[in-house]
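Okay, handing you the structure first.
Removed from the display is one protein chain of the complex; every other protein chain stays in position.
Right, chain A next:
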Amino acid sequence: MIELENVWKRFESRQQGHRYILRGVHARIRRGDQVGILGRNGAGKSTLLRIFAGVEAPTRGRIRREMSISWPIGGGYGIQSSLTGIANARFIARLYGMPLQRTEEFVADFSELGPYFREPVRTYSSGMLSRLLMALSFAVDFDCYLVDEALSTGDARFANKCREVLEVRRANAAMLLVSHNAGHVKKYCKTAAILRNGMLEFYEDVDEAIAAYQGL
């Protein structure tokens, strides 16, 4: 379980002094949950995900983590773009203590990068980068995957593969996906929440959340 209790986050900016981007977020993610968080650009989605991941500290509030949590998956975070896909796979394997050979095979197989697996990541298209990132994170047995738009560029075939993994690992694995796109949340999530005015509202039903989000 991961629990956020009254989490506030303040950013300093040079022009306007400081500004609260999160104003009292409460959340609880359990094993097997697949939660989508919808929010407009600049609503603080990525910041919230970094706080979930524990790589950024909240200004105020409490976080309890009782699961192993992935790094925020998306945007080239946590990998080295001058290195090849295979070198990044080895790095992730070493870093998280996974067997090298197996991880390499898994990532090669899952990402379907073909010969590009041996090319520097900076030469990848955005779809290829997403596939690599998802493959790298799925290669580690996290209990919770934090996805920051990395699923938004994959095609239908890749989407199915990701869903399949999450389905099989459901007993252990949860997923938290942030997106501004209601379609992606509908495709991958069972419940959803909206991040608005620095607060998170949870909805039991994805469709209900989407309706509320689109009505904004």
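Just a few scattered comments:
Throughout what follows, contacts are C-beta pairs under 8 Å (C-beta built on N, C-alpha and C of every residue); 3 or more make two chains touch, one makes a residue touch a chain; residues count from 1.
Note that in this section contacts and distances are computed from a predicted model.
Chain not shown in the complex: UniProt lists it as "Sugar ABC transporter permease", one of "Nitrite/sulfite reductase", "Electron transfer flavoprotein subunit alpha/FixB family protein", "NADH-quinone oxidoreductase subunit M" or "Sugar ABC transporter permease". Set against the missing chain, the residues A:124, A:138, A:188 or A:213 yield one that touches it, A:138.
Touching the chain that is not shown, out of A:15, A:41 or A:82: A:82 (per the contact rule at the top). By the touch rule set out above, chain A reaches the unshown chain at residues 46-47, 50, 53-57, 69, 71-72, 75-80, 82-84, 87, 90-91, 94-99, 102-103, 106, 109-110, 138-141, 161, 164-165, 167-169.
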